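Apart from one protein chain that is not included, each protein chain of the complex appears where it belongs.
We just call them A, B, C and D in the order they show up, numbering each chain from 1.
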Amino acid sequence: MNLAKVMGTVVASQKDEKLDGLRFLLLATAGPDGQLSGSSVVAVDAVGAGPGEYVLYASGSSARQTRVTDGRPVDAVVMAIVDSWEVEGEERYHKGRDD
Amino acid sequence: MNLAKVMGTVVASQKDEKLDGLRFLLLATAGPDGQLSGSSVVAVDAVGAGPGEYVLYASGSSARQTRVTDGRPVDAVVMAIVDSWEVEGEERYHKGRDD
Amino acid sequence: MNLAKVMGTVVASQKDEKLDGLRFLLLATAGPDGQLSGSSVVAVDAVGAGPGEYVLYASGSSARQTRVTDGRPVDAVVMAIVDSWEVEGEERYHKGRDD
Amino acid sequence: MNLAKVMGTVVASQKDEKLDGLRFLLLATAGPDGQLSGSSVVAVDAVGAGPGEYVLYASGSSARQTRVTDGRPVDAVVMAIVDSWEVEGEERYHKGRDD
Partner (left out) sequence: MNLAKVMGTVVASQKDEKLDGLRFLLLATAGPDGQLSGSSVVAVDAVGAGPGEYVLYASGSSARQTRVTDGRPVDAVVMAIVDSWEVEGEERYHKGRDD
């Protein structure tokens, strides 16, 4: 998985029928200090994440292991909203404080 | 998934028999501002996308989860044509306006 | 999938038993203008491709979806020989003319 | 697999239900000399690894082949704690000596 920040949403009305009802989030990947790496990915939302939140996303076939993505042609899913993380015992991000 | 712009098509008559009837699109991957990243990928078209359109494509085993790609040796599929996307509440791309 | 040019072959006599009879091609990945990117990959040949030809190869589990690679420990397969491709309506490569 | 050093932990209370009970480790990937490469990944802990330890992690569908990750939407797992490694006959890392 990777840390990422939700930057926005993508709208697509003409799509494979298995994608109906899914919400696409535009993510900016982030490093251990929360800084954005400059690369982006589009992931399906499985947890109700919103813009500005730090999340974890899973890629590849693992992205199809949630209830909402099972059997669908998607290769990335937001499967957790991050509360906090620490590096070498020091809290580097805490939701609400560092957003 | 990643954002990409359809740049063209690839023709291949000598190919694995499971590829008959598939249409191959040449994509340029794009970032959140719509700028092209300089890398490209070839994906099967599952939605009737055409040159100049922004699309979403899925990679890996997930690319085989559409009706047209099921069980075939393809690792990338265009599964949606993008209408618009927004970043931090601001619309960065809208089909027809920004093509 | 990615565009690539067949550069040569790899010979390996001591190998997993499931690899008997497969032919390994050394590929140089290529961009939309046919220029080589500088990176390489070794793929199993499923279509009778030869040195100098431009091909499409598929990676990951999708590489095991051809008859010759089914169930084998290979992660890349040449599944098509490219006849031509075009970018923005202009033909950038045509087999025989641009080799 | 890749070598990595455990840098910390990630806490996420709002997540896919299949993730309950898993422990998320923040890893910094490492090269053959133990130096950190500057990239990071978040992996599920399957072996009781702790901060400062060098580990091996597996990615993709292989990350779901442990008892704790089976069927879950995770794409990276720490499946071994490294005791030592050697390069060209010389031990480059030994746990306890080089931490």
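Descriptive notes on the structure:
Following the convention adopted for this analysis, a residue touches a chain if its C-beta (ideal position, glycine included) is under 8 Å from a C-beta of that chain, and two chains touch if they have at least 3 such contacts.
These numbers come from a predicted model, not from an experiment.
Taking every chain of the complex into account, the absent chain touches C, D. Interface with the hidden chain, as seen from chain C, comprises residues 7-19, 24, 26, 28, 39-43, 51, 59-61, 63-64, 71-76. Remark: the residues of chain D touching the chain excluded from display are 1-3, 31-32, 46-48, 56, 58-67, 69, 77, 79-89, 92.
Going forward, only the chains that are shown with their structure count from here on.
Here the spacing of chain A and chain C, counted between their Cα centres, is 33 Å.
Taken residue by residue, chain C touches two or more other chains at 61, whereas all remaining positions touch fewer.
Judged by the touch criterion defined above, the protein chains link up one after another in an open path, with no loop closing it.
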